[in-house]
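Take a look at the following structure, please.
The complex appears here without one of its protein chains, the remainder shown in place.
Which chain is which? They are A and B, in the order written, and residues in each are numbered from 1.
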Amino acid sequence: MNAIILSAVLGVVMMFSSVFVKNKSALKHIAAAGLLVLLIANIADTYGCSLFKIDLHNMLRFDKFGLFFNTIGIGATLIYVVLSGRDIEKSGNYVAEYFALIFFVLCGLTLLTSFGNLLMLFIGIEILSIPLYILTGSDKRNLKSNEAAIKYFLMGSFSTGIMLMGIALIYGGTGSFQLEVVRSVFASYKGVSFLEIAGLLFLLVAMAFKVSAAPFHFWTPDVYDGAPSVFTSFMATVVKAAAFVAFIRLFDARVTETSAAVDWKMLFSILIISTLLIGNITAVFQQSVKRMLAYSSIAQAGFMLFALFSLNDMAKEGLLLYAAAYSLATIGIFAILIKMKDVSFEGYNGLAKTQPLLAATNTIFLLSLAGIPLTAGFFAKYYMLASVIKTGSYTWLVIFAVLFAAVSAYYYFRVIQAMYFKNGEAQTDTITPGFKAGMVIVAAIIVIVGILPQTILNWFYF
Amino acid sequence: MPIQYYIALAACLFCIGIIGVLTRRNAIIIFMCIELMLNATNLLLVAFSKMYHGPAFAADATSTAGIDGQLFVFFIMVVAAAEVSVGLAIIVMMYRNVHSVDINFLNRLKN
């Protein structure tokens, strides 16, 4: 509860700081301070210290999983603002509003991690999406940014329409929007009615749109490529992970395993296979690192879908670990990409000579995304695949995923190869010592989590 | 009237909306089709709300069964208004840059 209210209030504070704070460079410090307050308030909430006592009528349900994910999301945003705050400043005239919109996105995220009612799911998704439409189009004179914004907006509201139809049909079948009522109806029926199954399928399609799973991924590369790089970084990490948490809260084991009318495991395995296939194969052929990262984010979504496939405790742990590992690594890679003058693969040629520290940290991030041992990404992938093995069926899916993890190593190593083994003069903007220190800290977190994944998960169980 | 008629009408409107989104090229018309999808949902929600409210009301005049469906419609309308304002702003931004709202113009991001 702390995080929901504080993020909305902090968003309003940021809006007004555009009117009252004349010094533009002070804004990112205000935003970082606000995020720190939000982070502390949310951790306090996790340990039972809630600032607000409101009767919620079960519209929102706070559990450890959701609150812990809030911590990851807010923490990743804090790191993002610290690393890229200067670039957000440079991206337009409305700096305070950009930060305000980021706070509103976090408000949507906190709603999505704790919704107990389909109404809250809808409102959370919309609060998450609407600020992003604006951030995508924030580069007003750039036609690519325009195009990305209009595509994202049309596709986003289209999927919202489908989601609402699903909610309406489920309401028709069960007579309630409350998640536990819906679940009990799904659990009690011998043959669930047509309305409920159709509604759940509509919801599946809509959520697949939001997390850009494969048959519904087509907007992702264009939007991620066209949006200003600073905001792509935010969209591809925190927002995507939040959509996954909403997905897994909605498709709880109690909903999918009891309704035998649809083979949910088969449906999810089709989604996973097509996502891994399209994401990885298309990423191989990209010429621009930014677009490659867009496709790689689709491929990573394929791995995160494993959590929805197996739906056990290990999957939930794995999703948290995956969200943390993937967000940190991608935020780091984008922070470097924003500093590059040329974002094609050639632009990275010889970065190891001009900026050895950046090249080294970038390598760690890329290795983590590829899932090489001793990085956080390895254990994230391990947990996902182990959760599938635990369910005892569909072992071939694991083999398939490992094969595609190997394919993904190819395009991540292309960047490393360009940085270390190709001759060239990689051009970057001026790099401040503070930025370098930030990169080293993020890389250190990834390696520490990679060596001791139990630390982060033990905290989850404390 | 039985609920099937409402479901059929809402399904028809929803399908018209989906087909419009998939086939039309004008950003404003696509947007209107999306609104049509939302309104089909509103209609269905109100119909279901009445379906649940009717018998409960006959049994007990103070019953509030089915009211949540109508409240959901309020939220859809308000959030749709917020979405409209952002969406129209984006479309106007595009119009000022390219003097067209045809989405065939959007091909800069294809390789």
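By definition in this document, contacts are C-beta pairs under 8 Å (C-beta built on N, C-alpha and C of every residue); 3 or more make two chains touch, one makes a residue touch a chain.
The definition used in the following text is that contacts and distances are computed from a predicted model.
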Task: Among "Indoleacetamide hydrolase", "Cytochrome c oxidase subunit 4", "NADH-quinone oxidoreductase subunit A" or "Amino acid ABC transporter permease", go ahead and choose the protein name stored in UniProt for the chain not displayed.
output: "NADH-quinone oxidoreductase subunit A"
Query: If you put the missing chain back into the full complex, which of the shown chains would it touch?
result: A, B
Query: Which one, A:V12, A:I281 or A:I399, makes contact with the chain that was left out?
result: A:V12
On subunit B, residues whose C-beta touches the chain left out of the figure: 2, 4-5, 8, 71, 74, 77-78, 81-82, 84-85, 88-89, 92
Task: Just the residue numbers, please: which parts of subunit A touch the chain that's not shown?
output: 12, 15-16, 18-19
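Keep this in mind: only the chains that are shown with their structure count from here on.
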Between subunit B and subunit A, distance of the C-alpha-averaged centres to the nearest whole Å: 27
Field: subunit B - residues contacting subunit A, complex
entry: 3, 7, 10, 14, 17, 21, 27, 30-31, 34, 37-38, 40-41, 44-45, 48, 51-52, 65-66, 68-69, 71-72, 75-76, 79, 82-83, 86-87, 89-91, 93-94, 97-98, 103, 106, 108-111
- prompt: Considering the complex alone, what residue numbers of subunit A touch subunit B?
  reply: 119, 122-123, 126, 130, 133-134, 137, 140-141, 143-144, 146-151, 153-154, 157-158, 160-162, 164-165, 167-169, 171-172, 175-177, 221-222, 225-226, 287, 291
